[in-house]
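All protein chains but one are shown in place.
The chains carry the letters A, B and C, assigned in the order they are written, with residues numbered from 1 in each.
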């Protein structure tokens, strides 16, 4: 059985996912596309040699009978609308982050999905599909390091453009930790604090960089995440889980060990796009397989909302410089 | 375009490749199977839910009009016969190692393929598809470490069964280095010497273990390969290329860095099947893509023969304890 | 010129330092000893084959004309008294930590030393003499990683006895970071916060373990120190300095890289005494050399007081669970 997929939004990530489904993954086929820029949609169709309908609107695409599942990779503020429409049309939908631009938007999606009485939504958090994080989760779940007590994380970028300002360190950067840590620890956040260290000279005036986000979970695990988006030296994701009986660290990306010019070295990636490139494949393949098996298992709308609520609290903590509570509603059985 | 594939030999590796093509890779479909044990072939069809013809002989399968390409994963001594038959039927053929059990057998295949005037054969050497070796080759080809002068290798297994005897260290174990090093260095072997160190107490009486194989190439590169198949501690593949301006080492397989029980450690694999598992996928996908593009690019029949000739010289060097020449015929333009 | 040294307190550390001076270091000689337990003092003299006077009191030893310099390695609460007495007698004095059991005690010592118009006191903080920390300081001071912005530290012990309670995590454990970080960063602490993560099952009821101490410096550097004294796996000191242009990590102690039993591993020390064993030699040699050159350069009474003040603030932060200010008096020219 091949899953027929429509793509709303053929920008960078949408085009990438379309190529992935057409050229790398198994079981899916791009049969419809839409973009606010119709000529961009057309270009994608041509480039990939697709036989796909080009729709004038996302809603038309959603209601195309030939479409089994929808990829929402359009501009963030349109996500909620398209996801809800897809749910109401009874179609599976993969939505890139953010699921919605507000926690209320996420709640609207959850309500729609619960009314549909079926999990239809997968949110585009790819880290739970990264082979390194999977090894880390396996170490925790197997009891290899005992109960987790502390997690030390870092999320570093070489540099960011001038449009990147202080709250984006949460919404665009920390958001991945906010998702992956809940999954990794099988736990919920209860509070957040943000500390601003001395600012790097490489950050422009509207950006506090680096930042340290301190999170507390329901089980009492304490997490510190260094977010440093002008670190110069590389794109570097660190995650070290301190357990009662040992410590496990996220593996470094594979690279040659070199002896050259007075250095014993491994390369560090400079481009974030290379870091989780394999995970994007696994993530979308899981979406297709989930549809085939009639059972989605990846990041749910609930997970999307949880990240959104935590994210809002962190931004509030940036502003208040206080410890801010993170209040999650009770998780319905539907999402467990 | 989907490539319709027939599998001759549904033992471990054949079944594995069939599963790979059906469940993981894109562009191929198993449409026919054959095995000397028909019920095993039937089991595979059932298990994978294939709609595939079960043929009574490999030759029937080869001549099935619905079959575009053949996988030869039967018992080694039958490889030559099936590969030649597939070539003569004008079909693409992926043959697991050994391509043939003798250099003459390889030559027969080469002759058939040259007569067909088209590259139809890919040999099942998977290491050139391993992401680590690809990084290493890229380091060499880009000039990162200057001209290669020496290569230090190790091929270690935790243990081998009692049926494994001294020449198998060449035919079954070193064979992978004999293939991958030619590709890595873009060079040919010219001589081989084998040295027997003190024997481990873990080797049975019919096996010299460890062994050190010393190879010389046309360009003068010297290679030492430690083959140690009862090393106890793990399945471990090392390759360190010493160049004029630096040294590059094959990456270790990805694993968590752990702090536990007075050790800072990474896991070493114990099972060889885990080491190149991703490379098998890439290798077979390359075969399918090569057919689609009408241009095979992987290890050729010529490469299969080269490994076979080098292999024979190494076994002779085991016996003679002398430096044995490795004489390769001139490579025809067809294979360049 | 040989420096004649008297030792007050011949317990574990005193005996160790006496052996060091007699058998390993150059330029010093143990000529007098004292202990509340005279027979222990006698044993030490016998064991090391010293020709040394055994004094009935620390004060007698201090006033022994044959004594050029005093080592105070007696019970903590007696340190202040002996250090002040040595200063007043115009003698050099090396005092194991704590310099005094209160900040006021430290101030008394500082007052005495300033009145003596000469630096006479070295405090027994050994980490600034550790080769790894020296490399780290050199990396910072040379500008290799740009201005420091964040420091991530960990201080882990396999386990502690039942007598070890929550404030000791500061006074006995964190105290070393409190000293070495001021030196490393050439900076002063301005606030402290203590966070209690989920408690390990290996900690007894009177101990919060692990703890995370968050420090802020005058220059705005933010420091997080994980203190985890029942981590089971080893004695492990981590220090990672995040600068504007790179990150430098304290080296791991030297150990063999092993491939064994499915692990690629380095040993982690289990006993804290092995970690800085070389630094103790360097520290005491520096004291002896400082006397010979008539210029002490190691951790001063001022440094001892600074650690004490920071330490008190951290304990207060443990109790208040608030961010506590750390208020250091202006540093007199005498100590700069």
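The criterion applied here is as follows: a contact is a pair of C-beta atoms (placed from the backbone, for glycine too) under 8 Å apart; a residue touches a chain by one contact, two chains touch by 3 or more.
Since we're looking at a predicted model, the values are computed, not measured.
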Just to verify: which one of B:47, B:111, B:147 or B:271 makes contact with the chain not shown? B:147
Considering the whole complex, which of A:35, A:80 or A:236 touches the chain not shown? A:236
Missing-chain contacts on chain C, rising order, are 23-26, 131-132, 135-136, 139, 144-145, 245-251, 254-261
In the full complex, which bits of chain B touch the chain not displayed? Write them out. 146-150, 152, 195-202, 210, 212, 214, 219-222, 224, 226, 228, 231-233, 242, 244-247
Just the residue numbers, please: which parts of chain A touch the chain that's not shown? 232-234, 236, 252, 259-270
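The working rule: only the chains that are shown with their structure count from here on.
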Nearest to the mean of all protein Cα atoms is the Cα centre of chain A
What's the farthest chain from chain C if centres are computed as the mean of the Cα atoms? B
Distance between the CA centroids of chain A and chain B (whole Å) is 38
Distance from the CA centroid of chain B to that of chain C, rounded to the nearest Å? 59
Multi-partner residues in chain A (2 or more other chains touched) are 245-247
